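Data first, discussion second: the structure below is written as structure tokens.
Here the complex is missing a single protein chain, while all its other protein chains stay put.
Up next, chain A:
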Amino acid sequence: MMFEYAPAPESRAIVDIRSSYGLFIDGKFVDGETLDKTVNPATEEVLAEVTWAGTQDVDRAVRAARKAYDKVWGPMPGRDRAKYLFRIARIVQERSRELAVLESLDNGKPIRESRDVDLPLVAAHFFYYAGWADKLPYAGFGAEPRPLGVAAQVIPWNFPLLMLAWKVAPALAAGNTVVLKPAETTPLTALLFAEICQQADLPAGVVNIVTGAGDTGRALVEHPGVDKVAFTGSTEVGKAIARSVAGTGKKVTLELGGKAANIVYDDAPVDQAVEGIVNGIFFNQGHVCCAGSRLLVQENVAEQVLDALKRRMALLRVGDPLDKNTDVGAINSAAQLARIRELSDAGAAEGAQRWSPPCELPERGFWFAPTIFTGVTQAHRVAREEIFGPVLSVLTFRTPAEAVEKANNTPYGLSAGIWTDKGSRILWTADRLRAGVVWANTFNKFDPTSPFGGYKESGYGREGGRHGLEAYLNV
């Protein structure tokens, strides 16, 4: 029996979006050279005008960060840095509904996710790293680990505020100052975060936020005044950054793409595994670098698992991100939608069988129905390339060795999933997977204490936990 849902929209009145935003440099919002618009991907409505920082704007921001590092943040005792970070964590908690609504408006993700996943993790990250600020000599990197200086941070659009927290919290705790560039399609929560920095009386120049697109990011990363580059985004851009910093001495951490295998053995409880598969690929519309985008299911249970998966997918509610019942929201941009369509079309053209549940998509905005491909081979593009959308490729295997072989047959190595009731098989499989995060009988779990990051072409360095400090210390 199907339950009908009445709409349960979250009110957007809680958030006050300005018509136009400047750049946040040296503690103040300042004008830049050019303006562009950021839209709500669920409706294509313009939310605000934002400034695109040019080379000179970036230079101003880096100089402000340097001054703050030399004069204020660098010399400040760790216990005081900690208090500012605790303050920020508290304000994030106090304003969490406002931030969650703004995130869903600008990004298109369901309010259920921004409210229950993104925002709690943002606050938790600031709390976690706040506590490290005065305990760095105990972090295992020697008696006197030193900060690096000015950190250039470039983040993606899939978890805008959470990625900001992953970057800013450890950098500040370690004693660095930052210039952060949010993604061009999702700048608004970073700009609200700038207001939170003001509200926390964070000294001017410690956090600077320059909005813009690829050119702004390049100017920031290549600026000779930065000591550290932290990037989350595509492997292609990550490689370009690795090339551009060659010979400079800048320390780099990169958190890049993925094509994670989610391995379902024949003894896995089917209903639990199906929940994990759905969470793995349809969480955040599949805009997740660690998404379980390749389902590897043992051949003898493939039919049973796929039947259950299709039944479950038919229950997914796709639509208004601000509706509290929504499971799958809007695709973040027209460009991303085009890429998902292109790869999905290639999957069909290469001979894989495409299936989506019957699902009504809104007329305006950017939407893509949850989709699976069966009959996928390892040569198909949908099995090799990161789609970054709600599209699952299904492959089968017969033996554990074959599962591991197929799982590792990718240049990526960010994450993987294992579903089985047998403990020794979990550990055997986990040992052999070349991936930085392995979820066994669960998927897409995150925590500030848990290091996150990839093997191979998924990047280098870890974010989260004690390991995450290493990226911002001279060790």
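Methods note: contacts are C-beta pairs under 8 Å (C-beta built on N, C-alpha and C of every residue); 3 or more make two chains touch, one makes a residue touch a chain; residues count from 1.
The criterion applied here is as follows: contacts and distances are computed from a predicted model.
UniProt lists the omitted chain of the complex under the protein name "Aldehyde dehydrogenase" (options: "Glutamyl-tRNA(Gln) amidotransferase subunit A", "Iron complex transport system permease protein", "Aldehyde dehydrogenase" or "Molybdopterin synthase sulfur carrier subunit"). Here one chain is not drawn; of A:A260, A:A440 or A:L469, the residue touching it is A:A440.
Interface with the hidden chain, as seen from chain A, comprises residues 124, 140, 142, 235, 238-240, 242-243, 246-247, 249, 254, 256, 411, 413, 426, 430, 433-442, 445, 447, 449-453, 455-457, 459-460, 462, 465, 467, 470, 475.
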